[in-house]
Each structure stands twice: as C-alpha cells, then as structure tokens.
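Before I ask anything, let me first share the structure, which is written out below as structure tokens.
Just one protein chain is left out here, and the rest sit where they should.
Here is chain A:
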Amino acid sequence: MNAVTPATATAPAPVAAPEFGLGAGAGAEDAGGAHRLRTEALTLAHGRTPVVRELDVELPPRRVTAIVGPNGCGKSTLLGGLARLLEPRGGSVLLDGRALSSVSTREVARVIGLLPQSATAPDGLTVRDLVRYGRRPHQGLLRQWSRADAEAVEAALDAADLHELADRPLETLSGGQRQRAWIAMAVAQDTDILMLDEPTSALDIGHQLEVLEMVRSLAARGRTVVLVLHDLTTACRYADHMLAMLDGRVVAQGAPAQIMTSALVRTLYGVESTILTDPVHGTPVVCPTGLAASPGPAADGANGTDSGGS
C-alpha cells in the first residue's frame, strides 16, 4: 500500500506491504519504516510578517509531540508549514531528507494528515461521508473504493467511537462529537504523520480524554503525532516531546518533565506558577499562581493578533 511506503521512503520498505489500513502500523514495529520530518532554518510568513523564524526542529518518529506557547506565537503556522500548507519564506521542511516543497500534494497527503483548527464542512454531510473524505489521497478517478478504504473508514469510526452516529448529519452533532468525526477523518487518511491543531478545544474533559487517549493509541501503533495544545498540564501528560514556542522561535524543547519549569512558564506567558508532579502519572502539573510582576515577553511579543487560524 502506498500509504505505508510511498516512493519518497529512503528507508527500506517493510516486507510484503500489508493489505490493511490501520493494521499496517501495528505490524511495523521496526523503527526503520517511519517517515521523518524536520525543518532547517525554516522561516514562514503571512504576507510580509514573519511568523516563524529560522526554526530547526525534528519530530521524533512514533512519538507524540506537543507544541505549546502563547496566542500568536506561530504554533498553527508552524503546523501549516510542516504540512506544506505554507511555502517556506526561507529554509526548508525535509521529509525523509527531501524538500517537502518538491513532493506532490497528493503524495504529501498520503504521509501527512492535518486537521486544522475549526474546520467547516458543507451542510448535510454525514459523519461517514466526512470520514470517507479521509480516503481521498488513496483513491483515484477509477479507483474510488477499495477494501482498504472500507476498512480504514470502519476502523476510524471505531477508534473514534462513532459507529452509532455514523449516518447522522454533522450539524446535528454536539461540538465534541463533531470534533471526533473530524479526527476520525484524519485517522482514516492513514498517514504516518498526523497533525492536530487544538483538537481538544471546545471539548468537555471526558471528550478531551477520549481524544487524547486516541492520540496515544495511534502513537502506540506507530504513528507520529503532532498536537498544538493550550493546556500545559495536558501537554505534559500526553506528549513525549514538547516544543515551547515564543514569537516564532522555539525557546525550549525536550521531554516535558525536563523542560517544564516555572521559569519557562514565566517566559512564555508572563505567569508565575508552581510545578507539581501528577500523583498518578508522575508528569508535571502546571499550577498558575498569578501574573508575573514584570510582564513577560508574551504581552508584546505576539504579532498583535492571533495568527492561529492559518
């Protein structure tokens, strides 16, 4: 299947490409087959304003990476750049060592899935219709529905626990259900790398946990996941790797437990905090205590408006 071993792969292809959509990740335990995405001095801009400046980051394969930072720091823009929605103003994004801008849109869509913030769908579309769109990159004009498509859609509906709602129009669902439907679409796309821009905003904590557990299980099956998250504690708990951004630059990156300090929180948000340890999971818990006396760079560092909706 092309989804697993597109022509871009420099690593040796797994033997006997599996027939099944989601099953593929489960079987490929060797770290060799995963796609690698990194940036080199990447600069991204909206119009003339640079939003991301000379960034060097690498997504650890088969891990969950969380991007955190204040509004307008360039999180969503970076995601857009990584997914080839934005052309780099400078530097480059490299997929398996090859410039992403030289890869065809369709080929990118088989390797990288992106769910943007507050996506909209045409009226009347059912959950299943939406999830089926996730299979688009794998289909052709004369290859409109294959066994792998059917399986991937069912598996994605299953993973998002949407079977009961599959034939309901999207607009009749609650915000949380709708969000799960969108994520199911991205899951059905069956890409090695999955990017979700604030997937838990507007969800109650039950649905938040569902989404995040889903993210963990996807990573456990060999996907590389990138999340933009606002809640630091959630990010610390569910991410293996964290990128803290401020004003278009990465100010800290690494395992959450190593980089999450009250100094970092002050730098990012201008907020004083105490870092506790989650009694159950041992991950950092950020407990804000008040605004910092001198305003942090966040207050004036952002580009005025939240450029999040790239």
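We adopt the following convention: a residue touches a chain if its C-beta (ideal position, glycine included) is under 8 Å from a C-beta of that chain, and two chains touch if they have at least 3 such contacts; residues count from 1.
Heads up, the rule we're going with is that contacts and distances are computed from a predicted model.
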Checklist entry - Can you pick, from "Alpha-ketoacid dehydrogenase subunit beta", "Quinol oxidase subunit 4", "Cytochrome c-type biogenesis protein CycK" or "Iron complex transport system permease protein", the UniProt protein name of the chain not displayed? => result "Iron complex transport system permease protein"
Checklist entry - Which is it among A:Arg132, A:Arg180 or A:Arg223 that touches the chain not included here? => result A:Arg132
Checklist outcome for this item: Residues of chain A touching the missing chain are 20-23, 25-26, 80, 83-85, 105-110, 112-116, 118-126, 128-129, 132-134, 136-137, 141-147, 150-151, 153-155, 158-159, 163, 167, 169-171, 175, 178, 189, 202, 213-214, 216-217, 219-221, 237-238, 240, 255-258, 261-263, 274-285, 310
